[in-house]
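Every protein chain except one is present and positioned as in the full complex.
Naming follows writing order (A and B), and every chain is counted from residue 1.
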Amino acid sequence: MKSSARHFPANAREALADERLQGVLDKFSDGFPVKRANAIARLDEFDELRDAARDIKDHVLANLDTYLKRFESRVHESGGHVHWCRDDQEARTTILSICRAANARTVTKSKSMIGEEIAINDYLADHDIEPVETDLGEYIIQLRQEPPSHIIAPAIHLSKEQVAETFVEKHTGRDPDRTLTDPRVMLDEARAELRQKFLNADVGLTGANMLVAETGSIAIVTNEGNADLTMGLPRVHIALASIEKIVPTLEDASTILRVLARSATGQEMSVYTTFATGPKRTDDLDGPEEFHVLLLDNGRSDLLGTEFQDILRCIRCGSCINHCPVYSTVGGHAYGWVYPGPMGSVLTPALVGIEDAHHLPNASTLCGKCETVCPMHIPLPRMLRSWRVRQVEKNLQSASSRYGLGLWSYLARHPRLYRVLSNCVARALNIMGGHRGKLSRLPLAGGWMSKRDLPAPQGGTFMAQWKNSRSRYL
Amino acid sequence: MTDARTHILAKLERVIDRKDAGSADADSRISLHIAGPIPRRGTDETKPEQTERFVREAMLAGADVHELISIEQVPVTVVAYLRAKNLPLNVRVSADGIFENVRWNQEPGLEIENGGVEATDTASLSAAASGVAETGTLVMASSPENPAMYGFVPLLHMVLLPESCIHGSYEDAWIALRQRQGNLAMPRMVNMITGPSRTADIEQTLLMGAHGPQNLMIMIVGGT
Partner (left out) sequence: MKQPDQVPQSPSVALFVTCLVDVMRPSIGFAAVSLLERAGCQVFVPETQTCCGQPGYNAGDEKSARGIAEQVIEALQGYDYVVVPSGSCAGMIIKHYPDLFADDAAWRARAEDLSVRSWELTSFLVDVMKFRPVGITFDKVISYHDSCSGLRELGIKDQPRSLLAGVDGTKIEESDLAESCCGFGGLFCVKYPDISTAMVDRKIAEVSDGGADVILGGDLGCLMNIAGRLSRQGKSTNVWHVAEVVAGMADQSASICGSHDAQTSAVSAVGKRP
């Protein structure tokens, strides 16, 4: 997917002006956070589990090569194939060659953020293979040719009216004058359309929430069951996973599962958690004849050993996104690439380059809510700030902010000069404010003044008044 | 793509900060199956309490649960449920040994078929390897007798769960699964199922039966 992260301010303005989107976002902020809080209130050990989940991923990252090799040999033992891919290009060509070998014409897909990252749908379509998204949300946005706006709820930006319009337009075999207002009826229609696709597909392409080194299994979590139909019905199953998805054992997977669904949707457990190990076995009545796992690096290894390593603990629950006040104001598309919200603002600069994504780490108030709700204790605000440090090092910040902060820092280190100047500014603004006690226009303060008044200072500075008052007492 | 493999592994070797441990530690972690913190609700309960919790949690997750005294009650329970859901009296039943002595002919009109699931199937019945009380989760282990697709293709999935197979936690279910498999590999598919299929992708409206079953019916059989 091509990034439009550099247009974040324009994207955000557009989102703010979109009344329908704003209505959906209002509803959004009351949904997941409340459900998460309720689920966590039911589990006394949640914090202990978070610590343990963090420790598991830290241990994995410190032994990543060992665990990947272990996972690979287990996959081989169970009759599957492992493909290592350095970048998105290698991943796309690998997938295409597997599909070609299988003479594939259609590929069903369950939701995979890596799939978005490597833009596999467009690539397959360009090579005359039809990709069909099967997660309901992904299916809807695929019909609309839109990117996802949330990592676990890709169509969260759409109203049901928009979904209905899309179905009426795209489900061509049906009465074009039918009324679609009930979500239940819309779902049944989509289920019927997709069921046929599931049955006809030659290849099933899934993501993976975890890779279990102990067993060579891929673990996939869904609520719809679409991943299971995607991997269970076609002749070939391809699982697409980035290298940091490894966990050592089924026990470790269990610890992470306990924090995953609760953090994501507020469920105790997602409906389907599937551990798939190798292809169909002798006498099995169903299952794929081929089982392929792609291990994709695509920039992950560049983060190991850096101040951004902790983002590799991310389990893509979306909790930071669900609780982010900026996300819930502008929605996911404003961020301009695959991963929105706080985790995206840390990850996107790493994957598409800070030059392109320079707005993202700055478009945060560093309010810290994300870190408090992250089940993996990822220090997101610290890493957003670390990207800002990188920007300063690379001289990427704007000239006005460079000079402004430079001047400020000079003054702050020269207290006497600072005293005099600050007192002059306070007095001048106080006079300008007059009896109104506020200012509504001021040169160079457009960012603030366009939408807010500025309180007028009360008179001289505290320091000046303090000096006067204390010398009077003593 | 050997060169990509070599390249990635060489790079990892170069950049990993190995303050935590080396490969010996990784191997022992795998062989010891060290468990993380297990919620008290999964460890501190007696068998009857575990069954009670399983039932409660599974129902909270939207499953329908029936507690049977013996396996003989399966046909009548199945028929009553199919009727209540307005479904045809056709069931795809797995070849699991547990169903061997079920007398389906007790229920006239009920049609039973074995074998692989078909697209037109409306209801299926298979046997669970375990139930986990912690969250009311079924653990289904695939095999030639219990094909995984039984749980996904039909509109209704019915599951038989012996009460003796209910465990407190996921960890206990893994121990049971490893014992059951012996030296065999992991079952091809292990499906942990918590309630029926659902989606909230249309304006956050929660709806059951997205792609998988709209109803999940669990029969817990005591005694065995």
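Methods note: a contact is a pair of C-beta atoms (placed from the backbone, for glycine too) under 8 Å apart; a residue touches a chain by one contact, two chains touch by 3 or more.
Just so it is clear, the structure is predicted and the values come from calculations on it, not from any experiment.
Here is the thing to keep in mind: the chain we left out touches A in the whole complex.
For the chain left out of this panel, the touching residue among A:23, A:305 or A:459 is A:459.
Of the options A:96, A:185 or A:366, the residue whose C-beta touches the omitted chain is A:366. Only one of A:81, A:160, A:281 or A:385 touches the chain withheld from this view, namely A:385. The missing chain, though absent from the display, is touched by one residue of A:38, A:89 or A:401; that residue is A:401.
Seen across the whole complex, the unshown chain contacts subunit A at 9, 12-13, 16, 325-326, 329-330, 362-369, 371-372, 385, 387-392, 397, 401, 405-406, 408-409, 411-413, 415, 418, 422, 425-426, 433-438, 440, 446-448, 450-463, 465-466, 468-469, 472.
As a convention for this text, only the chains that are shown with their structure count from here on.
As a whole-number value, the distance joining the C-alpha centres of subunit A and subunit B reads 30 Å. On the side of subunit A, the complex with subunit B involves touching residues 24, 27-28, 31, 43-45, 48-49, 52-53, 56, 58-59, 61-70, 77-78, 83-86, 90, 94, 134-137, 140, 153-156, 158-160, 163, 183-184, 186-187, 191, 194-195, 198-199, 213-217, 223-226, 228-229, 232-233, 243, 248-252, 254-255, 257-258, 265, 267-281, 283-287, 295, 297, 301-302, 304-305, 309. Residues of subunit B touching subunit A in their complex: 1, 4-5, 7-9, 11-13, 15-23, 25-27, 29-30, 33-41, 57, 60-61, 115-117, 119, 135-137, 142-144, 147-149, 151-153, 169-171, 174, 185-205, 207, 209-213.
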